[in-house]
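Heads up, one of the protein chains got dropped from this complex, but the rest are sitting where they should.
Letters A, B and C name the chains as they come in the text, with residue numbers starting at 1 for each one.
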Amino acid sequence: MKSVVIHKALDLRVEEQDFDAAPGPGQVDIAVGAGGICGSDLHYYQDGGFGLIRVKQPMVLGHEVAGTIASVGAGVLTLAPGDRVAINPSLPCGTCKYCQAGAQHHCLDMRFYGSAMRTPHVDGAFRQHLIADARQCVRVAEGVSLAEAAFAEPFAVTLHAVNRAGSLLGKRVLITGCGPIGALTVLAARVHGAREIVVTDIVDATLEKAMEVGADRAINVADDPTALDLYAADKGTFDVMFEASGAERALRAGMETLKPRGILVQLGLGGDVSLSQNFIVAREVDFRGSFRFNEEFDLAVDLINRRKVDVLPLLTATYSVDDAVAAFEAAGDRRGAMKIQLSF
Amino acid sequence: MKSVVIHKALDLRVEEQDFDAAPGPGQVDIAVGAGGICGSDLHYYQDGGFGLIRVKQPMVLGHEVAGTIASVGAGVLTLAPGDRVAINPSLPCGTCKYCQAGAQHHCLDMRFYGSAMRTPHVDGAFRQHLIADARQCVRVAEGVSLAEAAFAEPFAVTLHAVNRAGSLLGKRVLITGCGPIGALTVLAARVHGAREIVVTDIVDATLEKAMEVGADRAINVADDPTALDLYAADKGTFDVMFEASGAERALRAGMETLKPRGILVQLGLGGDVSLSQNFIVAREVDFRGSFRFNEEFDLAVDLINRRKVDVLPLLTATYSVDDAVAAFEAAGDRRGAMKIQLSF
Amino acid sequence: MKSVVIHKALDLRVEEQDFDAAPGPGQVDIAVGAGGICGSDLHYYQDGGFGLIRVKQPMVLGHEVAGTIASVGAGVLTLAPGDRVAINPSLPCGTCKYCQAGAQHHCLDMRFYGSAMRTPHVDGAFRQHLIADARQCVRVAEGVSLAEAAFAEPFAVTLHAVNRAGSLLGKRVLITGCGPIGALTVLAARVHGAREIVVTDIVDATLEKAMEVGADRAINVADDPTALDLYAADKGTFDVMFEASGAERALRAGMETLKPRGILVQLGLGGDVSLSQNFIVAREVDFRGSFRFNEEFDLAVDLINRRKVDVLPLLTATYSVDDAVAAFEAAGDRRGAMKIQLSF
Partner (left out) sequence: MKSVVIHKALDLRVEEQDFDAAPGPGQVDIAVGAGGICGSDLHYYQDGGFGLIRVKQPMVLGHEVAGTIASVGAGVLTLAPGDRVAINPSLPCGTCKYCQAGAQHHCLDMRFYGSAMRTPHVDGAFRQHLIADARQCVRVAEGVSLAEAAFAEPFAVTLHAVNRAGSLLGKRVLITGCGPIGALTVLAARVHGAREIVVTDIVDATLEKAMEVGADRAINVADDPTALDLYAADKGTFDVMFEASGAERALRAGMETLKPRGILVQLGLGGDVSLSQNFIVAREVDFRGSFRFNEEFDLAVDLINRRKVDVLPLLTATYSVDDAVAAFEAAGDRRGAMKIQLSF
């Protein structure tokens, strides 16, 4: 069985591993079919981690995957070999105070695929076979490809962000940053009724994709740095902003276009950013972090299954697992790539 | 009639002005009795303004005032000479989109006493007589002093902040910064049911006052810089934080003690602050600005009238209007002063 | 000028009136083009009113109208003759406590077209010419018919109901009653992201229309009275219910299919209904009335303009104003009619 293993920054290897595990009770064996490369995968590859989280031991990457059930363990009644599923990479403990409060994504003992947050690290799902819990699997509808299903995880991240924002009924929305997360946020906001969606980025290709999936207007803030000023007049225009770039400049410029009491949902990871305390006070900005997802994973698969959204325009290219390093290089080129997937 | 007029930084004058105005229809003439010196008054005195707001012409200061009705204009039926009132310093237009949305404090054409936000500046209420709209006046109960009533305005600011935080039922609360606003926030949070209130500051005298008005624990973070670490363990302790210091260090240290999805209400004004985007995302912090007040002014007077709160422990000293400069100097000394008032 | 005037129950007359009024400052003269017959119009026609509201004097009916600007009064800069507009039938006072709180639809001095709530009654808009305030007019996009635009008002009612329910992200929705309001609620809920929409009625034709505009499943509860039982198992299935029938049986049966803490929005008017207090307590039902609309009128036109929704499948027939009585008879036949409009 082949796995995609990060050893340290710029040291990513496709390794052959034995695989003869059988699914235990409540588990399934999945032949992984498609896996998307996420920004955090890229950080491990490019930098060996992000912030305080560093790769300290070899770790299989990958948490945006879909596959086909190969076999099922005892007591698994809802899945059968041949079923195609999207795989939720979250394994919360279920018993800590956050799990019992319905906030499993803040579990004090979370195991999340392909994450070096805890040591030993939790291996990811970029491998040809995977033993998972049946409860992690959400069935993919007929006619929907595994490539589409592998978008469920990042799409869930953006649905969670929309959930954090509350109802979008009648709301004018700004999305800063149109990488995969920003573009999927366009889909998530559109399908939940945003009245108007304006997107910004500094790369035309990504802006074009955002328009293709439903944005109303795209602004290249590198080419046209004052284009947002119009929206900042009269105490702002937007009711909701999704910050998906992680860039201080985008955050600050966008915030000034928010109406009083506007909601700013931060999705993009980044470093320290400098903000005006006085502006936040005077505008009564409501600045909310959004982290991963919870019940939105199931919803993401459902929306893809029912064709309420079309994620395929965001798939740039698919590489064989053998070409994983090339795939990561391609994923790192923001000008050329939206989402890069591996096939197994 | 004497007025307290700021000309430029460190140039504050008590000036004699003629006053022979009579209240028009719907207006009242008020003999001002007590006026509290606010942080923004101090900024005008010490720095000639704050941020982009600068004193460009002589302006009467003051917006925390209470007085006695001297005479009433035509059509004023609810007030009579001799009535004692707290005076709301806000004059929203009533017709702009924010006024019509119930957010008068974001009025596009707000006139606020003693503010240089617009030019010509809006004169304040540190003067012996004031013509105001009857709707600005809230009656003070028998037995309540004008000094207490003059706390209505800053207390309203903190009630608004509590309002921004939502219900405090069962909530553990951190308040950073125990100047007048922080200390009044203790009162506001306590009377609305906060389960536990921890306060921080770097001056013992202010912490003692905070304890006196209802805090459960006071921490001098200058003396004991790691005391908050305990509260940061296991993804945090506090459900709600009120930031009343305007200091980056207090904001960052406090934020780390917030539970996932905790609410951080920013009241204190300050400059640019550096925040960790990743922390805001991963902890799903909900960081909300709180600006002035709206219907909370009326509530502030009511709570003072009904003796649900006692603001008097926060009154440090009262100076005659003739000694206004000395009063401003005293107000500028954080170690010695909580709230300084003028009497007229 | 012809007007459609109700005199008393079953006494509806098309009357010729002189019209030589000119629009005053801020006003416009509109040549009314299309007008939909609403349930309340029908109540006036069939019963002379509803509840305590009775027709006591002749009154022009109609409040779902669109037309073409004939001329504009002084100071009207945003509209010009020839512009086609949907007309908001609400005229709130703007100054009462509810208007100042952003709840204009609860205005203490509301004037609403074609309503006998106050005496003298407020005439409606089923007439060939109408003087209205420019602020009541929302421009209709090119290519959108006046017939579609005349759906803005009832569609706004359903958008308001969706607004009352909060975010529909991931929510399973039940809609009881598929007359025009129930069917428009399907559109409103769908465009705001409801995960699943089940509708009930006792007339197949209306259920078919509901399916046509986006419901996932339709249940004829007359034919299949136990079909909802399945949804009531295990403490319920639906997160949100919109009650658009005004029938006690639909309300009670639907309520039992709501999950604990589910939200039940009541739109349909009806008489007294008997509810189980114990069930409301034990299930923690959240039962909310929804009345007319506020800023949702503007949104309704926008969604129709941008083709985010298609209301035309709900238009059953259009009658000339001369045939108003026949139109009202047709509108009263629930088996044959969804929405009946008049053309002027």
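Descriptive notes on the structure:
Just so it is clear, contacts are C-beta pairs under 8 Å (C-beta built on N, C-alpha and C of every residue); 3 or more make two chains touch, one makes a residue touch a chain.
Keep in mind that what you see is a predicted model, and the values were worked out from it rather than measured.
In the complete complex, the residue from A:Ser40, A:Gln104 or A:Ser290 that touches the missing chain is A:Gln104.
Note on the undisplayed chain: of the listed residues C:Gly24, C:Gly51 or C:Pro225, the one touching it is C:Gly51.
Chain C meets the missing chain through residues 50-51, 98, 103, 106, 108, 164, 234-235, 246, 251, 260-261, 266-291. Although one chain is hidden here, its contacts on chain B can still be listed: residues 159, 162-163, 166-170, 191-193, 195, 295-296, 299, 302.
Against the chain not displayed here, chain A makes contact via residues 94-95, 99-104.
Keep in mind that, in the parts below, only the chains that are shown with their structure count from here on.
Centre-to-centre, using mean CA coordinates, chain A is 42 Å away from chain B. Contact of a single residue of chain A with at least two other chains is seen at no position.
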